[in-house]
Each structure stands twice: as structure tokens, then as C-alpha cells.
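Of the protein chains in this complex, one is absent; all others appear in place.
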Amino acid sequence: MASTGFFSSSIGKKYLIGLTAIFISLFVFTHMLGNMLLFVSPEVYNGYSHKLLTNPLIVLIELFFLALFLTHVLYTIKTTLENKEARGQRFTITTSGAKAVTFSSKTMIYHGALIFVFLVLHLLTFKYGQIYEATYNGVVMRDLHRLVIEVFQIPSYVVWYVIAVFLLGLHLHHGVQSIFQTLGFNQPRYTPAIRKIGLTYAWVVAIGYMFQPLYVFFFYQQ
Amino acid sequence: MLKLDSKIPGGPLEQKWETHKFQMKLVNPANKRKYSVIVVGTGLAGASASASLAELGYEVKTFTIHDSPRRAHSIAAQGGINAAKNYTNDGDSVYRLFYDTIKGGDFRAREANVYRLAEVSNSIIDQCVAQGVPFARDYGGLLDNRSFGGSQVSRTFYARGQTGQQLLIGAYQAMMRQVGLGTIKLFNRREMLDLVTVDGAARGIITRNLVTGAIESHVADAVILATGGYGNVFFLSTNAKACNGTAVWKAYKKGAGFGNPCFTQIHPTCIPVSGHYQSKLTLMSESLRNDGRVWVPKKVGETRPPAEIPEEDRDYYLERVYPSFGNLAPRDVSSRQAKFACDAGRGVGQSKMAVYLDFKDAIKRLGKAKIEERYGNLFQMYEKITDENPYEVPMRIFPAVHYTMGGLWVDYNLMSTVPGLHVLGEANFSDHGANRLGASALMQGLADGYFVIPYTIGDYLVGNKLPKIDASHEAFRAAEAEAKARTQKLLSIKGSQTVDEMHMKLGKLMWDHVGMSRNEAGLKKALIEIPKLRDQFWQDIRIPGEGMELNQELEKAGRVADFLELGELMAHDALHRTESCGGHFREESQTEDNEAKRDDENFAYAGVWEYKGQGKAPELNKEQLVFERIHLATRSYK
Partner (left out) sequence: MSDKSINLTLKIWRQKNANEIGHFETHPVKDISTDMSFLEMFDLLNLHIIKAGGVPIAFDSDCREGICGMCSMTINGNPHGPDRETATCQLHMRRFSDGDTIVVEPFRAKAFPVLKDLCTDRSSLDRMIAAGGFVSVNTGSAQDGNALPVPKQDSDLAMDAAACIGCGACVAACKNASAMLFVSAKVSHLGLLPQGAVEKERRVLNMVAQMDKEKFGSCTNTGACEAACPKAIKMENIARMNRGFFSASLTRR
């Protein structure tokens, strides 16, 4: 029997989703750390974004991440549709008690979809949003700090943002440890540790993101 | 009169099989694909035969009653499989395995067959290991052995408590490999309803497609039945629900002699019956007797819970009566002693129909962890069923029907009295005589399938010029019509009793009169009662639904209808055999201390029954057993 290509097999597709997820997970972590610069000073905050934006490789990197995101999204949609087809008629009741599974693991596609919507809006709001300028030491740069402060004064946006990053936490809650399983790392000796690290990672990222809007909304004074 | 030619090759015992293999005609490799073989059943014997024959190049069609061939009841064997490897250096040899098996069978098996079985036992282990059967190993990476009832050497290979499962999966995988290669055509959810003979030779079968209800014909050059035993005639047994005697019974009615139908094995260590609607009995592996001690209270009518009964009030009866084998006495002996204890009013549990199997001493000696390692899954199973923790409370066990040594008579080539009809595994009468030793059923099933039939079937196929026929042959048309008519008849009765109710009644009759101990009056009663029940069945059975659909009541009804005839034949056989031997205990034939008394002068033969037609008494034929090597002795485990 001829076997099909790796990436068209069910395991290959999962590999692709897992591999892209590694980069995305690392990305959301570093992004979260960058956000924390808000607590240092507007200058540092804007300087950091300026450094990123003026990097000559930025276009390539952005394209790379765009490809990652799209691959992750398209392949999850594809497998979800296939999985739905494979399930056929659904059960009237789902597993429960000793046979229950975590909420996050069975709802990945839903929070994933919401996170994707959030991502698009997020880009529109910030990356492609209002452009203010600031000058530090004679260098003119985008004043992202001001935009952030403005946006996070809007209650509805704060609520939406907090919910979205909570969903991101939920997504990573299952996602991070799941990457290891998919790529083939599971052994009783270290899997419990992976599980703990994965959960910690997920919620550190999510809560980290919440700092910025909540701080701005409740405590920031112009 | 049947022509019973056992075809035992000449020469000394040790060389018979070797000589025979050389003397048999061979089929040219290129010609093998021109021969087709039907295999019915996919247990150890059927799956191994299918795989081996397909590997040789024959065109194989394999049938299973289940949704998957892996479900066959061989899967439930727990304890292990014997082989004369002597890896343990404790004095085992092919000859000793042969001797133990003949003796264990109470000298009612054919020497040459049993010797061959012992001889190929080692190849079976090799074959299974090569297939990836995960037998238990020690830290050096080599195979581990344990001891088993009826033997004083450790020769049993095992895979936790799931040896049957692992061996079956090995054979199943070998078979599925051939299915994948297209050399085996697999038919699942098919039940064999009849054997078709043309010019006296077996040429095919009639099956019912259990999903659609269609009655189908399948033609071949030879037919192999590997359909297991008929222990379910007792309703309650350790057999699976689908185990039945229909295939062998239909073959019997088409002229195959039925050997020793009364030889049934009652297994000593089963979980006792707990309620009226109990559907089957669960076996606890005999290996438990390696460490468990069997006892009952000394006092009749004892009411204290087991923990409060002091040592001096306990009767470890197996150790007392059989000091050298103790708790490892063979199955028939152990079962009978349990029955005696219960009959004497010393049984335990609510029903008083059980004895204790106590691990207290073993846990003290080896620690709970060791016991858990050895029997963990069995203890767990026991607790699930009974809601009692056997680490703390002794298990309650009672004998239950487990295996049928009887079956279709076969010659040395495993061919029945119908040319071309070969019978393997538990379905044949062969190697276990009147009692089977533990861990020998798996050995026999695989020996037949892997190492005997692939040699002998070729000899039959080249030696007989068979006419070319297809399913349009009148014999097939007639058999199909008959099968359809029977189905219609069953469906048309629309009486008031369900199949299970009838089956339970038959089971009780069989257990009471053709069970663990038998006597003339009881057997005569059974011979009156069974036909009456059969008449009732054909007048009052209720089968809902239709024929052309998945209809489980209809399936069961066909099987019970055959059991109602087979049970009668068992009673005939038990009645005629006035000696006690192995699993067949006639109360009239016992020694002063209640041990079975064999009668070699009058009964050293296999009783082979011949069907003489509806309503006519079956006729007894005898294959005299000749013991060239082994001196017939009273079996003693004392």
C-alpha cells in the first residue's frame, strides 16, 4: 500500500499544527513581555516597538508569522471539519465523571476562532490604527504608548481584551502540553512536569496580558 | 457402521510424525493456489490454520460468527500454554509432556496424537515469540515459566493473565496479514448452518449472514471446522455467549462420527453462581492454585465468617487427600472434591455451593506486592464481580463447565469420517482423552493449526480427484433450501417461551444429570426429559422479528435447537460408559475413598457415535486405544 505524503496524513497535519503552535506560543510570550515595558516608561515602550519596526528583517519576520498563523488556522479548520465528518452522528450526552475530558481540550476550535477574530481586530486597532508620533533624543517614532493608553480607557474594549486573553490562556492550557504529545514527547518520567510547565506557561501569558489593560483602565493617570 | 481408521503411522512413537511427514504426498507450490479450503472459526486453531494455509499458497476462505475474528473465545484463556522446552532445567522433556497429557487424560487419548502434540509444542512457543507475543520474561530477557495443575514441572509459558488473548492476537495478526495480501477471504458475522457433501466428500458450507439474514453457499475442496466446544449445552458455563455446537452437530448429521461426547471438563476455580438471571460463569485461572489454598470448614453448617474460623476448624482437603500434588491436583479431581465437600453440607457463601480459595498464607509469605504482580488482574476481576476484596477475604470458588474433550472424531491427519472434513482444536475429540490438563488447550489449538493441518491437508487434496463444482450444484441448492425452511419454521412457531428460558431448562437438566457426577438413573431420566423439552421447544418457542435481518433470538434459537439434540447424545454416551474416567464420573464406578474407578478392560476405547437419522437411536462405534508405550495405571495424585 502506498502511503500518502506526510503533511496530508492525519498525523502530519497535527505535526504542522503543533510545530506552528511552538512559534506562536513563543511569540505570544515575548509579546507579553514587551507589553510589560509599559510599566517602565513611555520612552522605553515606544523605543522597543521602534526597534522592532525599523529592523530591516521585519517584513520577512511578519510574513513568516503570517504564514505560521494561517497554517495553524487553516489546518485546524481542515482537521476540525474532517473530525466532524469522522464523528458522524453525535452522542446525545458527552463523556462525564471519570471519563470526562478537560473543557479546554474539547473546545479548542471555538476559543481558537475567537482568538483569531481578536487577532484581526487587535491588528486593526494597534498595528494599523491611529498613528501618533513622539520624539525621543531627536528620533521620531510612533507613539504607541499613547494609543494604548487611549484604547484602554474604553470599558468595552478592556472587557473584550481581557476575555480574549483569557481565551488565549484557555487555548494554551491545552495547547502547550498538547504540542509535546503531538510531537511525540510523552513518558511517565517527565510528562507530569511537561503538564505543569504547560499550564503555568498558559496562565502566565494570559495573566501577563491582562496587566496592561487593567492597569491602564483602573490606575493609569495622565 | 463407521470406518474408523485412525491412520496412525507405523514405527516407533518418536518417529511416527517424522516418518509420516515424509510419506505424505506434497502439493507443488504452483498448484496450491488451485485448491481452496474453507476454515470455519477463527480461534487459535482456525486463525492459525487459515494463516498457515494461506502462507503455503492455498486459496482460503475463513468464516467467523463474530464481528471480528479476534473475538473468538480462545481469547479468554488466562493461565498459559505448555511446552516441553525445559528452560527451567527441572526435568521436562517431550516424553514427559506426552506422558503427563496421556495420564492427565486418564488414558483415553491416542498415544501417537499426543506424542506429536508434545513434539510440536516447542515450535509453537518459537512461532508465537516470533509473531510478537509478549510472553512474560525475567530480567535477563528470557522467557519465564510457571507451574500448572497436573504436572510437577514448570513448563507453562504465559502473558500475564491473558495468555489466550495474546496467542490469539498473534494468530489473528498472522491471519489478517494474509487477508491484507488477498490470500484469505474473510467472512465475518457469518454462522455455519450446514455442511455440504458431494459424492460423500465435504465440499462446502451453508452460512447465514447474521447482518442481512441471507443464506449463502460456499464451495471449496476441503472444509476445516475449528468451531470450539459445546460447553454451552449447560447454559451456564465459562464459554462465551456465542459458543455453540451447531457446526459440529451439522457435520455429525452429515456423517461425521462424534467422539466421546460425554467427556466434559468441569473447571474447579470459577466464581460461584449468584442469581437466577446470571448469564455466564467466570473462570478464575487455575494458576491461582499455585499460591491459593483450597479449604472448607470442618463443621457442617458452619456460620462464622472465614476470618474467624481457626486453622484447626479448616479442612484443606486437597492437601489432605493429595499430599504430593496438593492444591495443584488436576481439574477433574479438584472439581469433584469441591462437589463432595458441598454435597456434605460444608460449602460456603450464601448458596453453600462454593469453597474457599485462600491467599492469606501466600500474602504472608511473599507479600501483597508479589501476589498482586502475579494475579493482580484476576483479583481485580473477582472484586468487580463479587464486590469482595480477595486480598482480605478468601475467594469463593465453585466448579463450572469449561471445556469439552469430546468432539468430532478425527484420524491422525485430523480428518473426520467425512472425507475432506477436517476438525481442529476443541471441536475435535483428540488429544485430551477424558480430561484436559491446564494450559494444554492453547497448545492443542495451535499445534493443530500451525503444525499439523498444513501438512496433512495437502495429502488429502492431491490424493483425491475432486470434481469441479460450484454453488449451483444440487447438493448446495438442497442444503440452502433446508436451512431456509428451518429458519422459517423457527420463526413461524410464535409460542410463549423465550430461547433463553428453554436453554436454561436444558442447562439444568444437563447439569443435574449429565454434570459433574453421573449415574444410571439420572442419565436415563435425562434421556426421557431432553426429548420432551425438545418437543416443547419446537411447539412453544417464541422468536420475534424476521429472518432477513439481524435477529439475535433467531441465532440463539438455532443453536439451542442443536444443543437439544447434542445433549441427548451426551447422555447416551455417558450412560453407555459405565466406568469413571477423567471428567466423566459414574457414581457406580468408584473406589472406597470416592476416587474414579476406570475400567480399562471394557472401556479403553473412544466411543464414536454415528447419526442414523431423525428419531433413530445413534449407533456406537469403537476405536480401540492401543497403548504401546505407556503402561495403563491408576491415575494417582496422592
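Order as written gives the chain letters A and B; numbering starts at 1 within each chain.
Here, a contact is a pair of C-beta atoms (placed from the backbone, for glycine too) under 8 Å apart; a residue touches a chain by one contact, two chains touch by 3 or more.
All figures in this text were calculated on a predicted structure; none of them were measured in a lab.
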item	value
Candidate in contact with the missing chain, chosen from B:Ala242, B:Met510 or B:Leu625	B:Ala242
Candidate in contact with the missing chain, chosen from B:Val60, B:Ile75 or B:Ala341	B:Ile75
Touching the absent chain when the full complex is considered, from B:Gly11, B:Gly132, B:Pro305 or B:Pro323	B:Gly132
From B:Ser36, B:Gln152, B:Thr282 or B:Asn519, residue that would touch the chain that is not displayed	B:Thr282
Which residue of A:Lys14, A:His50, A:His111 or A:His173 touches the chain not shown here	A:Lys14
Touching residues (missing chain, whole complex) on chain B	48, 51-52, 55, 66-71, 73, 75-76, 85, 87, 123, 125-132, 134-143, 159-160, 162, 165-166, 169, 172-174, 176-177, 179-180, 186, 188, 211, 240-242, 274-275, 277-280, 282-283, 349-350, 381, 384-388, 450-451, 454, 498, 500-501, 542, 544-545, 549-550, 552-553
Chain A residues touching the omitted chain (full complex)	1-4, 6, 9-15, 79, 82-83, 85-102, 105-106, 108, 174, 177-178, 180-188, 191
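By definition in this document, only the chains that are shown with their structure count from here on.
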item	value
Approximate Å spacing (C-alpha centroids) for the pair chain A, chain B	62
